[in-house]
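Please see the structure below; I have some questions.
Removed: one protein chain of the complex. Kept in place: all other protein chains.
Every chain is named by a letter (A and B) in the order it is written, and numbering of its residues begins at 1.
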Amino acid sequence: MFKKIIANSMTKSPWIYHVNTGSCNGCDIELVACLTPRYDVERYGFKLAGTPRHADIVVVSGPITSQSKDRLLRTLEQVPNPHCVVTIGSCPQSGNVFKGSYSVEAPLEKFCEVDVAIAGCTPKPEAIIEGLYKAAQILKKKREAM
Amino acid sequence: MPDILARLLDVLVVALHVLIFPGLLFAAVGGLLLAGIDRKVLAHMQRRIGPPIVQPFYDFFKLMGKETIIPAAARPGIYKAAPIIGLVSLSLMMLFFPIFGHSAAFGGTADLIVILYLLTIPAVALIIGGSASGSPFAGVGISREMVVMLGYELPLVMVLLAVAKKVGGSALVFSLQGISDWQLTNGCLLFQWSMIPAALAFLLIIPAEVGTQPFDVAEAETEICEGPLIEYSGAPLAIFKLNTAIKMFVMTALFSVLFLGDINLGQYWLLGGLVLFVISAVLTILCMTFIHAFTARLKIEHLFKFYWTVVAGLALVSLVLVWFGL
Partner (left out) sequence: MSNFYVHFPVISVMGLFLAAFLVEIFGNKNKHVRYAISLIACLGAAAMTFYLIVPVFFRGEVISYWMGGWKPEGGYAFGIGYEIDGLGLFFGLLTALTFLMSVLFSRRYMERDGHLGHYYTLFLMLAGSVLGLVFTGDVFNLFIMIEIMTFASVALTAFRHGKHPEALEGAFKYLVLGSIGSSLFLLGVALLYLTTHTLNMAQIAALISSKGMQPTTLLAFGTMLAGLAVKSFVVPFHTPAADAYATAPASVSTLFSGMVNKAGIYGIIRLTYILFRTMDKESLMLLLSILGALTMFVGVTMALAQHDFKRLLAFHSISQIGYVLMAVGLGTNLGLYGGLFHAMNHTLFKGLLFLTAGAVYYATGTTNLDKLGGLAKRMPRTTACFLVGAFAISGIPPFNGFASKWIIYQAAYEKANLSGNFIYVIITVTALLVSVMTLASFIKVTGAVFFGQAPATLEKTKEVPFGMQLPMFIMSALCIACGLFYNQTIVYVVNPAVNAVTNPAKYVDTMMGEGYAFANGIGPQPTTFTSVSIWDPVFWLLLFVIVTCAVTLVAVSGARERGPVSLPEKTDSKHATFFGCEESLHSHVGGSDLFWGFKKDLKGYFKVMGNLHSGKTNDYALWVVIGVTLITLFTFVFLS
């Protein structure tokens, strides 16, 4: 019984830890916009967590600059299982306009498994919410597989 | 034979009290619901829809299902025991409140001064657990937690002494049972005008004790990454979150015992529990959600000054008034 409750709770209270890896702040603003009264992701139990230890979903924005790569990977390791990695915007997926720069390491897939990639430059809040919602469903699956 | 049976039944009843009704389970469920109500009402005040009222339950169970990472710098024993010690001492506190007629038997084991000190155990558990995790953010967090405690302890002490004097008159009454008995005959302490500043002071102490905004300096997640909780994950974190929720319930219930009196509905004890819960919910909204909705986090030195001047001043007014027989 508890197993089921826990699995269901996984979808209902995903806490987000946001890592900016050299983003232009556009995606960050849109993520924050999701928390505002207009979109209010807290309806679904989403909450911003202060430390990776509390996080379920790590949201990565920005093109993974060389400086931030190690720190990002270290942070990802510190997140307890089950967890999801969600990328916002085109930068972490492809490098976007920064592609080919000597200091950019995108895409993120090279270094870790990405569960949900939200495309756009920047994605609309609605898209972000949908992406996060999908990530929450993946969390449940990961928990059930544990 | 029936003697032993009766004794066994007694033990069973005590165990049920401790574990289920006014004890652990009731405190946990009530506390989590209060936390949910707090979040919901806050959302509505900000014109949001907000999470469902049972959201803290989801959070709790989710955290239970997560992996528990014990940091290398921590001592596993203390790291895991700290939240449980806090949880147990908090849920035991519910037993000492003379609210549910028949559980008054436990009321004879502790009183005001003891409650005052038992209330420090959860905070100490948080501090010890936090410092056991070895993070510098936790170091800052525990120091702030301690300063907050120093801040609210002075007014809290004065409020409790004022209550003891007011109720006792010539002979001091520290026992919670005595305080609620006095209110049965003389009416609520809240309606004694000399006690109103003390009640206000207590209402202002509750958010600091629980650690809600604007007094959440110790766990400020946006500046020091949740302070003492920074390295906690999984089940121990779930229990710490539960502790915060139970603290809301315990503190509001303490207010209702001190200033509103007994809710003894005899055999309808379940109804009594419900009434207590409703009062607690109202108090939660009044002194935590409202203040949360329209304030930003204080700086630690401002918080300390606020408690040692404004709140302690209110409490002192009551103490002096009571002392001169008003």
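Basically, a contact is a pair of C-beta atoms (placed from the backbone, for glycine too) under 8 Å apart; a residue touches a chain by one contact, two chains touch by 3 or more.
Source: prediction; values computed, not measured.
The hidden chain makes contact, of the residues B:Val13, B:Val124 or B:Ala293, with B:Val124.
From the options B:Val13, B:Val29, B:Met45 or B:Val157, the residue with contact to the unseen chain in the full assembly is B:Val157.
Contact with the omitted chain, checked across B:Leu112, B:Ile179, B:Met195 or B:Cys287, is made by B:Leu112. Check B:Ile206, B:Cys225 or B:Cys287 against the missing chain and you find that the one touching it is B:Cys225. By the touch rule set out above, chain B reaches the unshown chain at residues 15, 18-19, 23-24, 64-73, 75-76, 78, 84-85, 87-89, 91-92, 95, 106, 108-114, 116-118, 120-121, 124, 127-128, 131-137, 139-140, 142-144, 146-147, 149-150, 153-154, 157-158, 161, 164-165, 168, 170-172, 174-175, 225, 230-231, 234-235, 299-301, 303-305, 308, 319-320, 323. Interface with the hidden chain, as seen from chain A, comprises residues 2-3, 6, 51-53, 71, 74-75, 77-78, 80-81, 146.
As a convention for this text, only the chains that are shown with their structure count from here on.
One inter-chain figure worth recording: chain A and chain B are separated by 35 Å, centre to centre, where each centre is the mean of the chain's CA atoms.
Those residues of chain B lying in contact with chain A across their complex are 39, 43, 46-52, 55, 57-62, 64-69, 137, 221-222, 224-226, 229-234, 237. By the touch criterion stated above, chain A contacts chain B in their complex at residues 2, 5-10, 12-14, 37, 40, 42-45, 48-51, 53-54, 56, 78, 80-82, 143.
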